[in-house]
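One protein chain is absent from this view; the other protein chains keep their places.
Chain nomenclature is as follows: A and B, assigned in order of appearance, with residue numbering initiated at 1 for each chain independently.
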Amino acid sequence: MIPVTSARSLSEAYAILHQRPRGLRVLAGGTDLMVAVNARAGLDRIGHVLDIWKVPELRGISGAGGSLRIGALTTYTELMRSREIATHLPALALVSREVGAWAIQNRGTIGGNVCNASPAGDTLPLLLAAEATFLLGGPRGERTVAAHEFFVGYRKTALGADELLLRVDIPLIEKSHLVYRKVGTRKAQSISRTIVAVRKLAPRDVRIAAGCVAPIPLRCRNAEKAVAAGGDVRAALEQDITPIDDVRATAVYRSRVTGNVLLRLLG
Amino acid sequence: MKHIELEQQGAVGRSPPRKDGADKVTGRARYLDDLNFPGQLWGRTVRSHVAHGRIREIVWDAAFDWTDVVRVTAADIPGENVVHLIEDDQPMLAADVVRHREEPIALLACADREKLEEALAHVRVEIEELEPVLDPLRSTVVFKSYRIEQAPQGLAQAFADARVIEGTYRVGHQEQMYIEPQAVAAIPREDGGITIYGSMQCPFYVHRALQRLLRLDDSQVAVIQVVTGGGFGGKEDYPSVISGHAALLARKARRPVKMIYKREEDVAATTKRHPAVMKYRTAVEADGTLVALEAEIVMDGGAYVTLSPVVASRGVLHAGGAYRWRHARIDCRVVQTHTPPNGAFRGFGVPQTMFAIESHMERVAVALGIDPLELRRKNALQIGDELPTGQKLTSSVSAREVLDVVAARSDYARKRKEYGRSVGEKRRGIGISLAFHGAGFTGTGEVKLKPRAGVELTDRGARVLSVSTDIGQGTITVFSQMAADALGLALDDVEVAENDTSKMPDSGPTVASRTTMVVGGTITRAAAAMARILQGYVAQVHDVPAAEVSCAGGIFSARGRALAPFAAIAKRYLQERGSLRIIENYRHPPEIRFDDATYRGDAYPCYGWAATAVEVEVDLDTYEISLLDVSTATDVGRAIHPVLAEGQVEGGTVQALGYALLEEHVWDQRGRLLNTRMQNYVIPTALDVPRMHTTLLENPYPSGPYGAKGLGELPMDGPAPAVVGAVLHATGKLIPEIPLSPDRVMRAVLS
Partner (left out) sequence: MKLTVNGVPRSFEAPPLKRLLDVLREDLGLTGTKEGCGEGECGACSVLIDGELVNSCLVAVCQADGCSVLTVEGVARNGDLAPVQKCFLDRGGAQCGICTPGMIVAAHRFLECGLPATNENVREAIAGNLCRCTGYAKIVEAIQLAAGQRS
């Protein structure tokens, strides 16, 4: 039987992290980890589960200090219901509504989406385009990592073995506008085929990110430069992305549609 | 013809709450997984990890503690190692050669589910891999082939004289995706026999398969269907496999064994709809008159014969569509590949060929510059027309009516005009299709099967006796309605007996759109026979002429005078005479004749007719198709229960829309199925389908009970090509292969 620690505070969680048990997995809303447990996938590699669902410090959304601060345990439902999100970053509420369906939205968390680091994670292109930073913490202290530096390989992150994601911070920039489009396999309960997000700061000053087109959720810097220079954005995007064929779509489709969607979002 | 109206008297034609409904909405209904058996073990299956190969050895990890694990291999089979069906070519457990991935090789059972999972990880099967055949067009093993010809001597001339239009159409696998996976429990008996409880459509298939497997006589087997969480064909023949496995384990363990497939296992290992490649070549006159048809259909049967011959048969018999041809030659073969056997799925071969002919009609319409609705109306079958088998249609033909109703309901003419002019990245289109579906078994099937069903008297009313299963479609309710009206009883006073092969007459499998029409008809006759006997009895008791006794609303009366409640008469009858049980044989309409050798004659006693109009929006940025509106018109002969009948239409339509747009299996080069989860084999959610406009028409079938004809499969046949027509209308591209995935739409639009 896999040992589980249900932490009721951040310090309780840190106490476990400090011990660095072998095969530690963090359990938040369970919408990823429990799927693996049920399928017995990689079960032998799980040595200890740290359940953080009831850690109060990881909850809550605030709009203080020129940035939007979103606790790691904020669920998609909470993102959809938050007045701060609706005011400052409505795209994040809209994309949350496109994750799974109600039951998943009630348990899935933004922190889980970030730490699971799937290239298909639906909020991740938005966080990348919005130049979010992630506050990480552990028994050795806290540090901040920019979203584009957090995803380091296929489902690999910069998170240390004794660290938790505490918060997602999104800088609020006046007159900027975040737009996105998710292209999924169906209209609900759907994994993306591609997902594109654009934050528009000025007509030629944009931040672009995409999901499902590389091993990691990807900031598309060549495309950004092409927009700035008035160049061929689709060709530049091709330089950024490395899509593959899978059961959901072909690489050719992902490439073409990511380009189409990006051009449409740029307007 | 008339539309649905509520009748003043009787249960037929009304929509009372389904009889099993209260249990289902409260969670009280007990499915197999909800039942526990004293001392039960859980069963699991050791499967092949290659698509084709020779088994060298089953290696049981010597370091693992096997003491409380029951192990079964082919060597433990007391009878014949076959899954008895049509050809008996499928082993219950592979012993030498494996012919598809996930083929069962050995079985395990253990009381502790955790340990059972561990045990499974400690068995290894060494298999010498052989090259698999995965492309049906390259397969040289033909399970069965058919040829249907209609005035073939005129074919060459017809193709020389008229415009020739050709196309090839392709469909892939489709997963039944019942929400309750395959599930059975096997209980060993003192007499060496076995009792099976399970989720299934056809208890007698399982009964006979177990007799062969375990060498048991008829009385040593009892198969009992429990509440079943969907089947759609997927629980027609496969329950014989899983029941056989559970029975082998239970006999060896001498304890009950419960087997419930995990979702991934169910999708990877069990039957699916047959993929098909269908080449059509037609000769058509400039005014749109269809003249001649040549079709070559290849279906992928998978590794074993199972139901493939009958699937292909039904497919080929509908391959000409609901149209009049002067000449036809339709060839079909179903071949072996090294994939899990393909089997029954609602529609049973027809969704494939109806997709081909209806998509081809779109091609013809484009080629001739005729509106596709007009083309269909012009050639639609009518009374007096002949099908390619030579069957002359004499009654209950509604091809034109369903087209006209659906065209009006969907506002087809206006949308056809308006959407043709759309520009920009969102393009709208509307498409229409016409389908028909033979009700009951093909040809002489019912005659050979000799189905039996009946009723028995209870102390308050009657009990229906059959093994026809309610798998959600409403058999229990519909049978009760038919028997209630034949007896003059209130619906509440009719019950349906538990489906138990050791007690019930064999009314045949729950397949082929036959349950209401064929079995319901037999039950209705049995109930009418019981009514006559009771009328005679009442006449005797009350000293009135038997001819004047009738029963309505549960009261016997004569000359307008109430004599006695049914229940009182029933109690008295049972007290005096013990029991009253009437079993009737199916009565085949004598005018319906078919020659199985030549495939000439009346393939089906009657046909259901349906038209579907689908309105789509195609996004040219993402190549996604959204459904805006779906309208259907369906001739059911008589809707015994209109709400249940609409439920059949709507449910079948959405399965067909999934087939058209979403559902696709992806295989690797070695015959492994890559999408075995609900997350990556996607079926429609509530948001993927729009509100539907459902119209039932009633063009009675004179030999059907109350005029009813088969309905269950028909809604599966037409929607997919209607989507193809709508996308053609929206984009100008005819895409001859489903599903119309965004990838496929992209390739078409960019071509």
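The rule we apply is simple: a contact is a pair of C-beta atoms (placed from the backbone, for glycine too) under 8 Å apart; a residue touches a chain by one contact, two chains touch by 3 or more.
Remember, predicted model here, so these are calculated numbers, not experimental data.
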Partner chains on view for the chain not depicted: A, B
Contact with the hidden chain (one of B:471, B:613, B:661 or B:735): B:471
Touch criterion as defined above, residue of B:11, B:55 or B:177 at the omitted chain: B:177
Options B:17, B:384, B:536 or B:553, residue touching the unrepresented chain: B:17
Touch criterion as defined above, residue of B:654, B:673 or B:727 at the omitted chain: B:654
Sites on subunit B contacted by the missing partner chain, in the whole complex: 15, 17-18, 20-31, 33-34, 176-181, 227-232, 262-263, 471-474, 643-644, 646-647, 650-655, 677-679, 683, 685-687, 689, 691-692, 694
Residues in subunit A touching the chain absent from view: 1-2, 4, 6, 27, 29-31, 34-35, 37-39, 49, 51, 53-54, 77, 100-104, 106-107, 187-189
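Just so we're on the same page, only the chains that are shown with their structure count from here on.
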CA centroid of subunit A to CA centroid of subunit B, Å: 43
Interface residues, subunit A side, partner subunit B - complex: 39-40, 101, 181, 183, 185-191, 193, 247-250, 252-253, 256-257, 260-261, 264
Subunit A-facing residues of subunit B, complex: 117, 264, 425, 620-624, 662, 666, 674-675, 679-680, 682, 684-688, 742-743, 746, 750
